[in-house]
Each structure stands twice: as structure tokens, then as C-alpha cells.
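Excluded from the complex is one protein chain; the other protein chains are retained at their positions.
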Amino acid sequence: MQLGMIGLGRMGANIVRRLMRDGHECVGFDVNSDAVDAIVADGAAGATDLQDFVSKLQTPRVIWLMVPAGLTGSILEQVADLLDEGDIVIDGGNSNYRDDVRRAAAMRKRGIEYVDAGTSGGVFGLERGYCLMVGGSDAAVQHIEPLLKTIAPGVGEIERTPGRTGELAPEEQGYLHCGPAGAGHFVKMVHNGIEYGIMAAIAEGLNLLENADAGVREAEHSAEVAPLEEPEFYQFPIDTAKVTELWRRGSVISSWLLDLTATALNENPTLHDLAGRVSDSGEGRWTVKAAVDVGVPVPVLSSALFERFASRGEDHFANQVLSAMRLQFGGHKELPAGDVLEAGGRKSESNDRGQSDTA
Amino acid sequence: MQLGMIGLGRMGANIVRRLMRDGHECVGFDVNSDAVDAIVADGAAGATDLQDFVSKLQTPRVIWLMVPAGLTGSILEQVADLLDEGDIVIDGGNSNYRDDVRRAAAMRKRGIEYVDAGTSGGVFGLERGYCLMVGGSDAAVQHIEPLLKTIAPGVGEIERTPGRTGELAPEEQGYLHCGPAGAGHFVKMVHNGIEYGIMAAIAEGLNLLENADAGVREAEHSAEVAPLEEPEFYQFPIDTAKVTELWRRGSVISSWLLDLTATALNENPTLHDLAGRVSDSGEGRWTVKAAVDVGVPVPVLSSALFERFASRGEDHFANQVLSAMRLQFGGHKELPAGDVLEAGGRKSESNDRGQSDTA
Amino acid sequence: MQLGMIGLGRMGANIVRRLMRDGHECVGFDVNSDAVDAIVADGAAGATDLQDFVSKLQTPRVIWLMVPAGLTGSILEQVADLLDEGDIVIDGGNSNYRDDVRRAAAMRKRGIEYVDAGTSGGVFGLERGYCLMVGGSDAAVQHIEPLLKTIAPGVGEIERTPGRTGELAPEEQGYLHCGPAGAGHFVKMVHNGIEYGIMAAIAEGLNLLENADAGVREAEHSAEVAPLEEPEFYQFPIDTAKVTELWRRGSVISSWLLDLTATALNENPTLHDLAGRVSDSGEGRWTVKAAVDVGVPVPVLSSALFERFASRGEDHFANQVLSAMRLQFGGHKELPAGDVLEAGGRKSESNDRGQSDTA
Partner (left out) sequence: MQLGMIGLGRMGANIVRRLMRDGHECVGFDVNSDAVDAIVADGAAGATDLQDFVSKLQTPRVIWLMVPAGLTGSILEQVADLLDEGDIVIDGGNSNYRDDVRRAAAMRKRGIEYVDAGTSGGVFGLERGYCLMVGGSDAAVQHIEPLLKTIAPGVGEIERTPGRTGELAPEEQGYLHCGPAGAGHFVKMVHNGIEYGIMAAIAEGLNLLENADAGVREAEHSAEVAPLEEPEFYQFPIDTAKVTELWRRGSVISSWLLDLTATALNENPTLHDLAGRVSDSGEGRWTVKAAVDVGVPVPVLSSALFERFASRGEDHFANQVLSAMRLQFGGHKELPAGDVLEAGGRKSESNDRGQSDTA
């Protein structure tokens, strides 16, 4: 069937390519005409502006928006003015599900169907397919199902879940109608919230492995330093690149994120060129806020988010306040960075240790 | 080559079977003679007691202990008395790595090689193989490598990590010599710590999905209750069984634990027969304590552990203290269970809400 | 000076009484005429309806709203229709600071000054005074300062902060103009967020003290149970009522919340009549959401909030998911409640402990 794609960045262009490979017909538009030219070279029809774009689509039109989240609202407004009743607009970007709820209501009044499609798959999506979490009316989602089926990864080589029999369900093919408009991005949001948690679990564990030799390192330091309590138990120089590779096979924690970690550590075992300033991109935050709204405890997901904040120094004033309190009640001066050993075998406060405990 | 196995429970017997399938020769012993008979029926040699067991092994003997962690120490003592210098004892159970460090030192004095092998694989190990994390001297681990290679999953159908070339490394075959004695169980411990974190991330996310309809449920309740602030954003009845199935394909969080979750929810979508009292089994605790020792922050791993404690009611006195304080400063009575709606659409304190905020 | 109070519940009536004691003139209104009669008996003027109320106030009128947060918006609308330019309305309730920002903007268009006053003090406020966190324009806050000074606790017997000299600043008298409209409730919100954290810190610590005898309790149980690893270190039957009383004197953690805890435990050392279902009342949630918005890590404040959610069973589905996964990968059955001892000396899974670690 036919799809019009607005936004021909990496994601949008790859979805178009994946659709055309499977026999669908695509019309592409982007403010960057080079992006349009490139997709036309691959076999799509190109449009010079939104009016041209809309005119090239058969009704009921099916339009996929794949633009930065900050622009979705205004582009939706512009394109909606050119549409007819019964047309379908799909937001495939990274919108907050709350915007979907609002936009779907606004479009509904104009007779336009609004569908939200959360996508996961990253840079591997063209080959691997995109996991699709979809929200919208039954009629609209049913209408676009052929497109979803193509964009999705399909059943692939993944073993069937024991107990499932008969015809393949949509979720076994990599797409799912999750509920009314907003449900797709809601499920995608939670997916990313979980992703933060899994990433953090792996990262924390590897950090512990990386420091399993704290008892060895300590011995390199001067004798006057507060010792690690039982250095004999921390004498392991662990190779985290090898361990993550190992865990890919037969372990309980085997996972795609672990695969990627093994790749990264194999390329660069010390990760020395990374500053460790970890970005976050909305969904992790929205997940925590949604959990707070409905009263669901998410200590793991929130810890993962807050670690990222702290990695960028957003804990600075809090830490200064802590140091200031310690100075007040115990006269504890801060240690200069990298000065002496920590109880954990690294950096520490040898001088006031005796006093600080008495607070 | 030849291996003697002490402990023929599920794990021990399956390892013996996996070894024999690959042409190794095995001698088995267990206090339960039925277990010995069963493994003999499968082709192993059986032993009637430890003396008989040791006598059936060629020197340097290679003995694998697969017994409950609480018994490993005393059985090691008994068997060591019967061994010769150069013999090798492998602890394949779930020992605390600290015990390995102590035991290896004691065995070293007697000329016996002590190897610890952390194993992951659960009930699927016989077919899938066991991921092996091994600690011990270079000589000892090299000697037993043919056994490790067989017990491990091997390279399987898992795609090779990009950037790895040439001969397959041990870790690509599912076993790894991680370091000196104790290193194997240390790495296994951290593996399980990470496992707790991943499990919790998935569980918290699904709990949020399960409550994505809080705004619907609220409407069923009486009007006098403190409302969910924006019920219009929590109108999604999400099918978690379908969502977990979906995420198996193409999503960033695809993983073996997610596969198992999809299986469990497909069998039993409401999980109604589970009380949610989650056990923990040592490694998660040891991970947190090791991290505290060396000064590595593990908020996600510890949160996952503490959620399990709380699931069993271990937070009870703390919660009583909180209620007692609220009673003191605000006169807030506790609400009876299930009485009225919460801000999150479920249970709440309608009466004193106006006052409680003023504390 | 004159103040009109709408809402004569405990808080509103006590503020009126505190003002009248100090010579201010008050007009009171409440939909409950008994509450009006009571305050009239104490010397205030009473009003029969809003029109009567407004007519009894001299311009520029100063009106304090002390009504449940859910009603503030509509009552503000009603009263604003009766006011003149230059009149001042103070919201002293527990509004979300976001509502203040919106309401202040709406009132500003009508020439009405909107002031928000976050109050802390609970049931002790009449005698102790109310800590006042105020937001609004400079002119409006300056105009009502005589009222704020009376309602606030004043300097009291609290020692002056070292380094402060000269005339007493407003904050030393217990009130503060924190910034533009909304700033008062914002600061109050954070105050309550901190309150949650402090309460949780005390509660968790006391829970640990309450379980410092885990090694003793364990001995009472049968031998077949997985033992607490080092019971000899957990032999302390601690009296938490005495300990909290002790800490009131000379300890670093002496605080009003500790005073209240000591009172509660002295009255009822076992807290047996409390179910430990801990309510939360908005500010703790808003604090976490605001921190997420601006990217500030608040792991302690969020943990405190999530403990409350969990105390009410909101973690249930997550825990069921965890049990379901354990059943899948290790065949671990859930233990019945209260069956056997935990590693921590209480409840545990004796049977599968040996196996569960192998996952």
C-alpha cells in the first residue's frame, strides 16, 4: 500500500527503504531537499512541499511523521490543514504520550485519525526491523496493518514462546496495537524506562568488577592511609571485556544490551575516551513521573535516571551542602581529589577518619 | 578425560550427563544412593562412599563438588583427607567467594589445587550448557579445560561480537578463567547482582503498564475521593503478556529474562496464584556488601535487593514508625486497607488530605 | 490590621485565634455555620455568605483562603468576582505551586494580588506558630507583613545562628518572602519532600535496630533452615523507645521528628496497632516530579516516597512478576508466608536455596 513520509532523516529514510523493499509505494518529503533526492534515487516519489506531498497521496491518505519531537506539533498542524476526513496521520517520533492524547482529540474533531507509533530498534532497524508499539482507533490501526507488518522485525529466528500455538499473533511479528491513541508511546516510554534500568544494572555490576582489585591497588599506596578492611578479598584483576563476552552464552542475563556492551568493551577495554557524562532523552523522565502519578514504586528505574543526572554533575550543590555540614559538625575538611586512599582502596581521608566517626 | 562428581542433584547429574555425552568418563557419588543408581544407569561409574569414590579416580584426580553451599566446607574437608598432592577439587556450587579464598589457601598448604566454578544456566543447563566463571591457578584451570569446554554452552548460534576475529576465545565458548581462586564465584556473584537489577527493571516497568488504566479505575469509585490529578492520561488497559512478547523482537531490551517473562505471562496473564513474596539467595546480598566494601555506588542493584526484602514484609516496622510519626505531627489516622482511592487512583486518605499537607 | 479568613477548619480557625491574640481584627467565613459561630465566640466577626464576608472587609481587602486544596480554585473564582483592584488574596492551603503560577497570572489580569503561603506546623501551630513560606509581589507581601509576623513562630527560644548579627531578619522570625507567586508553595513542597526523607531515614534505622536480635530469634527455629551467616553479630535486643529518647540529647540527629518518634514509641513501644500503610499527600510526589523536570538527582527523596507506595501494596504486581521469573528460570516456588527462616533470621526458602543460586 501507499505511505507518505514526512521527515527523511536516518529513521524516516530507513523505514521508507524497508517499506519499498517489501513492495509498498512511498512518497517522501523533507525540508532538506538532498534527503528527498536521496530517497527518490532509491525509488520513492519525492515532494517539493507539503501541498505537493499531500496531492501525491491517495485517500484515505496515510502519512507518517518522523520528525524531531519538538517539531511534531507544528508540522501536524500544517499538514492537517491540507487533509480530508478519514485521512490517517501516524506520529512515529518520540513524542510524549500526553501530546498524543491531546493531538488525537484535536484531530478527532476534524475527522482525522491520529495514530502514535513508538519505535525501538536504533541504528540497526533497517536490517533488523523496528519494534512497533501502536496506539489509535481500531479502524485506523487495522487499515495500516500491512505497513506495520513490513516495518516490524517479523518473527525472525527467535524461538516461539512455549505455550503459544496456532497463527502468529501481531506481537510475535513485532508490532502491537496497545490501546487508544497515546498507548503506543506510553508503552514505548516504559520500554525506555526499563532500558535505563537494565543499562544501569549492567554498568553498576561492571564497575564493581572493575574495582575487584581494590585490595591490590591499595598496597601501592603509602602505609599511613586508612586501609580497606579486608584487602585479601579484593585481589581480582577482572577483564570486563572477556566477562561480558562470556555472559552472552548460557547466562541468565544474556541480552541485546549485554551484546552491545561486549562489543564496546572489545573495541575499547578501558573506555578511556569516554567522559562518562550520560545523556537522557525524555522517556526515562516521563516514566518516573507517570509512576509517581499513579503511585507505582520504581526505585530501580528512578535510580538509573538519577545516576545519569549525577554523571553530568547535577548533584554538585547537594554534595557541597554535605561537605559544608561535615565541616560544621566535625571540622572535617574535604580531601583534595586523588590525594589519598579511600577505605575502598582508592581515595580517602586519612587525617580526620578518627574524628569523623564520632559525629 | 575423567571427572568425579560429588553431589548428584539436578545440577550435578546434568553436568555428568553432559560430560558423558561428549565422551568424558565420570564417577559419581551422593549420600542418596538412588541418585547414584540413576547416574550409573546413564553410564557413569558409581561410588558407595567417599573412599570408594576417591579410589576410582586416576591421579591427578579431578573432583567436582556440587552440593548445597552450607555443606561444601565440611565435604571438602572430608574428601581432602583422602587426596594426594596435585589433585584438583572444583567447587561448582554457590559458595561465597570469600569461602573460596579461605579454602584455596588451606588446600594450597596441603598441595591440593582448589578451583571455583560459578555456573549460570538454571534448569535449562543440560541442553543449553552452563556458563562457567572459573577461578584458580593457571595450571589447574588449564588441566581441566577439556571438561570446562564440554560443560559450557559453546559458541552456539549466537552471532560473533563485531571486531572479534581468528580462533574462538574461551569466553566465546562459554567459559572463562577469571582470576585466582575466588574470582569465579566473584564474577558469578556480580552476575546475579546484575540479574536482580534487570529483573527489577522489567518488573517495575510492567507494574507501571499494569496501572496505566488508573484513570479508568478511579471513575468506578465514589466522588468524594481525592482524584488522580490528570486521569485523562491514565486510560490505557495494557496487556502485559502481549507487550512482553512484542518486546522480544527488535526492541532494545530483548533478553532471556524478558523471554521468560513473556512465557510466564502467556501462561498466566494475571499471575493471580503468586503471592509476590520474592526470595533472595545470597549473591544479591554479597554483591551489595562487596560494593560497599570497595566504595562502588550500586543504587540500582541495592534497590532491587531491598524491593525483595520489602516484598516479604521486612519493611513492616519502618512503615509502622512512619505511620506513628504522621499520627503525632498531623493527627493522621491510617486508612484501612482497600478503603478509598489513592491519588494514584486506588487507595487513599480522603479525609485528612487537606490537613496532611500542612505538616 | 484586618484579615478575612475563608475556611475555619482547625488550621484556619487557629490562625484567626493567633492573629486576634496579637490584636488583629478578623472576619471569618465557612460553609459550616457552626465553625463561624465558634470563631465569633472567640471574638471574630462572622459572615453569612461570601458577599457579606467581602462587604465586611476594608479595602484593600486581605483575604486568606484556608480550604482543601481541591476547592481552592473554585472558591478563588467566586470570591474574585466580588473583589476590587488592589485587593489581596492569600492561598494558605496545600496547593500545588503550579496552580499558584496559573492563578496569580489570572488574578493579575484582574488587578488582584495573589499571594501563596506555604505553612508548616501541624497540630502544634496555634501555640508554636506556623512557619510561613510566602510567594507574591513585593508590594503585596510587604502589605501583609504584620499578619505574617504574628502568624509565624517568631524568634522563640531558638539560638541565633552564629554569624548573624543586627536586626532580626524575617526568616529568623519564621516567615520569608521566597519569590514571585508560587515560590512559597514551591519551598513548602521541597520542605515536605525533605520531611519524607528524614522520616524514612529514622524509620529505616529503627527497623534495623528492631532486627538487631535476628541471630537470637533464629535459634528458636528448626535446624533445617538456611542460617543467618553470622548470628553472633546479631544478638542485640534493642529498646527503640529508649534509644530514640537518648538521641534527643546531644546526638547529631536530634530533631523535632525524632522528638515525635520518641513520644510515639514511649506511648506504644511495639506500635502493634498500626498497620504500616503509610499515606502520602501530594508534596512528596510533586517534589520528585519537579526534580525530574530540572534534572536534579533525588534518590533519597524518591526512595522515601516509593517506600510509602510499597507500604500500601502498590508493588504487588512487580513482585508477582519477580516470582514468576524465578519460577521460570530456576523452578523456584514461592515460600508460604511465615513458613521458615530467612537468611536474615526470619523467613526463608530452605528448600531451593542450593539451587536458586545457580541461576
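By written order: A, B and C. Residues from 1 in each chain.
Criterion: a contact is a pair of C-beta atoms (placed from the backbone, for glycine too) under 8 Å apart; a residue touches a chain by one contact, two chains touch by 3 or more.
Since we're looking at a predicted model, the values are computed, not measured.
Trainee: Thinking of the complex as a whole, which visible chains are touched by the chain that is not shown?
Mentor: A, B, C
Trainee: Which listed residue, C:L76, C:V187, C:L274 or C:M325, touches the chain dropped from view?
Mentor: Considering all chains, including the one not shown, the answer is C:V187.
Trainee: From the list C:D91, C:D280 or C:E307, pick the residue that touches the absent chain.
Mentor: That would be C:E307, which touches the missing chain.
Trainee: May I ask which residue of C:G23, C:G166 or C:G250 touches the chain that does not appear here?
Mentor: C:G250
Trainee: Of B:C131, B:V298 or B:L327, which one is in contact with the hidden chain?
Mentor: Hidden-chain contact among the options goes to B:V298.
Trainee: Quickly run down the residues of chain C that touch the omitted chain.
Mentor: 97-98, 101, 120-122, 125, 128-131, 133, 135, 152-159, 161-164, 169, 171-176, 178-180, 182-183, 186-187, 190-198, 200-202, 204-205, 207-209, 211-212, 214, 228-230, 232-239, 242-243, 245-259, 262-263, 266-267, 287, 290-291, 293-301, 303-304, 306-307, 342-346
Trainee: What residues on chain B make contact with the chain left out of this view?
Mentor: Against the left-out chain, chain B lists 252, 285, 288-289, 292-293, 295-299, 302-303, 305-307, 309-310, 312, 314-315, 318, 329, 359.
Trainee: Please output the residues of chain A touching the missing chain, sorted low to high.
Mentor: Per the touch rule, chain A residues meeting the hidden chain are 9-11, 67-70, 93-94, 119-124, 192, 195, 199-200, 202-204, 206-207, 210-211, 226-227, 257, 260-261, 263-265, 268, 271, 274-283, 285, 299, 303, 307-332, 334-337, 342-344, 346-349, 352-359.
We take it that only the chains that are shown with their structure count from here on.
Trainee: Could you give the separation in Å between the centres of chain B and chain C, each centre being the mean of its C-alpha atoms?
Mentor: The computed centroid separation for chain B versus chain C comes out at 39 Å.
Trainee: Measuring centre to centre with CA averages, how many angstrom lie between chain A and chain B?
Mentor: A distance of 26 Å separates the two centres.
Trainee: What whole-Å value do you get for the distance between chain A and chain C if each is reduced to the mean of its CA atoms?
Mentor: Result: the chain centres lie 35 Å from each other.
Trainee: Note the residues in chain C that touch 2 or more other chains, in rising order.
Mentor: 285, 299, 303, 307, 309-310, 312, 314-315, 318, 329, 359, in rising order.
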